[in-house]
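Every protein chain of the complex appears in place save one, which is left out.
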Amino acid sequence: MAAEPAILSVQGVARSFGGIQAVDNCTFDVQSGLITGLIGPNGAGKTTVFNLITGFLSADQGSIRLKGKEILGLAPHRVERLGVVRTFQHLRLWNKMSVIENVLLGCATTAGENVFSLFLRAGAVRAEEQRALDRAMEVLRFFGLVDRAHELAEDLAYPEQKLLSMARIFATDAPVMLLDEPTSGLDSESIDRIVPMVRRLVDHGKTVLLIEHNIELISELSDQVVFLHQGQVLAAGAPAEIMRDPALTEIYFGV
Amino acid sequence: MTAYLAHFLVMVAIYSILALSLNLLIGYSGIFSLAHAAIYGIGAYASALAALNLGMGFWGGMVVAASVGALASALVAIPSLRVAGDYYVVASFGLQVVVLAVFMNWTDLTKGHAGLPGIPRPQLFGFVIDQPFEYVFLAAGFAVATWAICWRLTNSAFGRVLQAIRDDEIAAQAMGKNVVLVKIVIACISSALGATAGSLYAHYITYINPSSFSLHESIFIATLVILGGSERLSGPIVGAFLLLAIPELLKFMAIPDTIAAPMRQIIYGGLLVVFMLVRPEGILGRARHGR
Partner (left out) sequence: MDLFLQLAATGLVVGSLYVLCAIGWGLIYGTTLHFHVAHGAVFTLAAYYAYAAQKLLGLPLAIAVLVAICAAAISGMLIDLLIYQPLERRGAIRTTLFIASLGLLTLIENVLAIIFTPDPLRMDVGSLGDSVQLGPVFLTRLHLVSVATALLGLLALMAFLKYSRWGQAIRAVSSSPEMARTVGIDLRRVHLLTYAVGSAITAPAGILIAMDVGVEPYRGTTFVLLASVAVIMGGIGSIPGAALGALFLALLENLGVWKIPSEWQSTIAFGVFLIFIVVRPRGFFGRKIQSAEI
C-alpha cells in the first residue's frame, strides 16, 4: 500500500433499501493521483457507493473521509465544494443549454451567482464571467469539443455527450472525479478516444474513481481495483492480481 | 378618452410588473406559485398602511412593501422548497388563503371588506402625481426597471444556475449549486418585485379592499405569463396587454355583470388549457425541440 494517506477513505459504510442490503460494511481507499476502478457484477452496489460518497444518499452507518474530513451526511453541493465531483450513468447534461453553458456551470462564478454582487459589483462580475469563459474554452479544447461550443448539448453525438459530461466536472477544479461508466454504450473507436482522456485527467493532478464493466479496459486503465459483490468489498489490489483470482472471475462472469 | 387610455396603460404596466416577477418563478425556475395575488395585496396593504398610519411617503412605503412581501414569501418558501416542487404549490395556496383572511378579518388593521380609502397620491420631488397620464410614466418607469432587474438576473451566471436547476436539479446539485438556497432567493426576489406592483396600485387607485387580491387574481397573473410565453422576458408584457384588453372589449358588448365575470374566467381558464395543449411555449415563445 502507498505510504501517503488515502485522499478518499470509505470505512464500514452500509445502506439498505427496504429489506435489501445494497451496501454492507464497505471499506476501501482511493489513493491520490491514481485511477481506481470499482468493479463487480450488476447489482453489486457500485452506483449506490457513488451516491453515498457524493451525498445523494444517506448511509445507515460508516464513515467517508475526504483528506481526513468527514463528508458523509453533507448535502451534495457541499461535497462538491469540498472537492468530489461525479458523472452520471445517464449523463444528466443540461440538454437545452449550449455545450459551453454546460461547462460554464462548472467554472467558478461566485460573484455572478450572488444576487447582491450581481447588482452592486458589476465590474467584478464582468471580469469573472470573462475568466470563466476563457476557462470553459480551455476545458473544451482539452476535451476536443471547441467546435461544438455553441451547439445545444442534446445535439451532440453520444460519445461527445460523454466527453461533455466529463468536461463540465473537470472545469470545477475539484481534485476527485467519480466517473460512472465512462465508456458504456460506446463503439471501440469512441472508447479509444475516451481512454487516453481519462489518463490525461491524472496527468492534470486529478484522482479518478471509476465504475467500469469492460474488464480489459479496467486492467489497462486502473492503477488499483476494488471488487464489489453484494455490497461488500471482496478484494482490492492491483488489476493483474484481481484478474488472476479464479473465484472473483467466476463471480464476475457468473459462471 | 385619453383618461381611459391612460388608465388602461397604467394597469398594463402594473400587471406587467406582476407577470414579469411571477415569470421568474414559473418560467425561469419551474416553480409554480398560487400566491402572487396575495403578494401583490401585501404590497398594496403594506404601503397603504405605512402611508395612512405612519405617514410614510411613496418611496418609503414601497421599501416596506417589498420587504414585507419578500419576508412573507420566505416564510413559506424556506420550509416548502426544502422538500420538493409540489409542496410549494400547496404552501403557496396556503399563503394565499391566510393572507386573504388577514385582509378580511384583521379588521382593526385592514378594516376588512370595507377596505382602506384615502391613500395619498405619490409625490416626486415635491410634485404630486395625480393625473392619469402622469401616472402612466411612473408606472411604466417601474415596469422598465423591473424588466431591467429581471434581465440582469436571467442573463448572468445566476440565471444560468436557475435554468440548470429548472432543467435538472440533481445535476445542479452534483455541480455544487445550492439548489434550495437559489430557489428561496428567487422566490423572495419575485415577491419583493410583485409587492412593488401592489404599492403602485394602492397609490394609484387610492382605495384598496381584499377583493382585488383573490385566488382568481393569482390565476389571472399566471395566465398573463403563460399566454405571453414564459421563455422570454417580453412574453409576460404581451400577455398583460392582451388579457387586460379582453375585459375592456367585453364592456363594449352588452353582457350583464353576472355573466361577464364568470365569462372572463372561462376565457382565462380556456386559454390556459388550450395553450398547454397546443402551444405551451406561449405566443412569443420559440417552439423547442422535443416539445
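Annotations for the structure displayed:
First chain written, first letter: the chains are A and B, and each begins at residue 1.
The definition used in the following text is that contacts are C-beta pairs under 8 Å (C-beta built on N, C-alpha and C of every residue); 3 or more make two chains touch, one makes a residue touch a chain.
Every value quoted in this text rests on a predicted model; they were computed, and no experiment measured them.
Annotation: of B:Val98, B:Ala140 or B:Ile246, B:Val98 touches the absent chain (contact as defined above). Touch with the chain that is not drawn comes from one residue among B:Met11, B:Val63, B:Val89 or B:Ile246, which is B:Val89. Mapped onto subunit B, the interface with the missing chain covers residues 26, 30, 32, 75-76, 79-80, 82-87, 89-91, 93-95, 97-98, 101, 104-105, 168-170, 215-216, 219, 222-223, 226, 258-259, 262-263, 265-266, 268-273, 276-277, 280, 290-291.
Methods note: only the chains that are shown with their structure count from here on.
Centroid to centroid, with C-alpha atoms defining each point, subunit A and subunit B lie 42 Å apart. Interface residues of subunit A facing subunit B in the complex, by the touch rule stated above, are 54, 56, 75-77, 80-81, 85-86, 88, 92-97, 101, 104-106, 109, 111-115, 118-119, 125, 128-129, 132, 152, 154, 168-169, 172, 174.
By the touch criterion stated above, subunit B contacts subunit A in their complex at residues 149, 152-153, 156-158, 160-161, 163-164, 167-168, 170-179, 182, 185, 189, 288-290.
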